[in-house]
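Supplied in structure tokens, the structure appears directly below.
Shown here: the complex without one of its protein chains, the others still in place.
A, B and C are the chain letters, set down in written order, and residue numbers restart from 1 in every chain.
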């Protein structure tokens, strides 16, 4: 069990003793039933979760972003056919069958959301964080994106357009943040290390360590 | 305590021992605080509730309807200025400061609702029933009025217009149901006895005892 | 604001389940909450509109997870807290630790009949002629009010027809937020079902709302 004071749930005030958690009990009951009926294999469940925790994650997306920053040809491919360009780096699969890249620039800032559920580009960003899946973000970012960004510590210039992409289909969006200034000396790997998960959702910006940013 | 299997609440499965009901405890705590601070008088609370239970109720509305059926001049007054016409019978007050009467006829059936809270013409109908205040009625009657009427056992002719009045202001609406056929021999009092609460909300029709209807 | 109270057209709440034997109150505390809420109104800290807003400001989880009078009770607690008539410590401890603000406005039992019997009319003198007349085609505003409003979201940004003028009434949108009564002309506006719900509408059905003048524009 982790400590999670800001969790979006009304049911998280349980103690460390999971035997008292009704959701734990309900889950185990269903799992036992399905295993005994021969419908699921516990090893499969564990392998699925481990894959979601380890195979995918924002380091994948960061590699896509860094490559787009240093390789104009790749950036162009990403613009034209993000699915193929991203697959070429070995990132593909569930919740990322159809991809599009949204390039932030001096005029436009992109943000992604799924107001209807929790669609998210798993292959490049991993499983979504709690706040992305929870009602406050889903309800508010489409109507007051700048106010939401402010809660992430992000202030955009007044004249910048803000485009909020609601993931209502199986298209999955990846924001390509702007490359920070004074990074000409950094190689692709060093650049990738700068790219945060939130900057690829659009709720963060990329900055050099030590500089003010999100 | 009453038995109430269809109550709209998630919290109604408490037993007969009210000491165990957290809402009872919470209410008593606030009441005690307000009484000790000299802000409310328990006798006032009781007098308010008794007045709501006894002074007002659908028998008032039924008298309005019956009078409109037998007295064309009153019916006309009701159409032109329902507040004054209804006040003339002694019915007035909170949640009925501004009244309008909606006359059902062969072409049009009226229904009232308050999708945003529970506005209801207290002076003529009393306190609203649970279903009127609860989410299923409030959410559905504006989009599928005939389906909702069917749940009340009311089937309207296909060609009849259905007008649903959402009480979004302090205007309060009273439906004047159609007078049933074969009631020429009944006096005003006997007619009033036929008029149900639901027929003045629009979720019922008026019929003679023994005839099919509610 | 499009809060949890804004229910028109939303799905998932189940059947209406009218029950002729259902009582007006299901427990003693419900009676007390009704009486206490009305009695506290006489303290004059808030308007009827503000008390409605206090109910719709409950979280959707609290609003949908509470009974009707449970919503009233939570809103009453919040109103009393907001206006300083009780403190959070008092509510938590159940013990008085701060003086009351307006004990002189306590409603006496002798006032009940007149308070309930008279009510509080909200019609006001008009300062300008009504902008619209019955028969006029109008369109409701697309603006989502950030605060209290009585324009249901299902009727936002829709074309309709004025069918009646109700007079000039206190505006809830300001009166709920201590910004004054700012009375406006109030209209009954009718929307054909298909305008609101498209092909899902039942044929021959329409919905009417009462709309203040600032909710409406010409088409």
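Throughout what follows, contacts are C-beta pairs under 8 Å (C-beta built on N, C-alpha and C of every residue); 3 or more make two chains touch, one makes a residue touch a chain.
All of these numbers come straight from a predicted model, not from anything done at the bench.
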{"item": "Contact with the hidden chain (one of C:16, C:33 or C:57)", "value": "C:57"}
{"item": "Per the touch definition above, residue among C:40, C:79, C:162 or C:196 touching the missing chain", "value": "C:196"}
{"item": "Candidate in contact with the missing chain, chosen from A:86, A:148, A:174 or A:194", "value": "A:148"}
{"item": "Residues from chain C at the interface with the omitted partner, ascending", "value": "1-4, 6, 9-14, 56-61, 63-65, 141-146, 157-158, 194-200"}
{"item": "Missing-chain contacts mapped onto chain A", "value": "1-2, 4-12, 14, 18, 21, 23-24, 26-34, 36-41, 43-49, 51-53, 55, 92-98, 100, 115-118, 126-127, 129-131, 133-140, 142-148, 151-152, 158-171, 198, 203"}
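Quick note on the criterion: only the chains that are shown with their structure count from here on.
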{"item": "Contacts common to chain A and chain C (chain labels)", "value": "none"}
{"item": "Chain closest to the middle, measuring from C-alpha centroids that were averaged per chain", "value": "C"}
{"item": "Geometric centre distance via CA averages, chain C-chain A, whole Å", "value": "40"}
{"item": "Centroid spacing, where centroids are CA-atom means, of chain A and chain B in whole angstrom", "value": "51"}
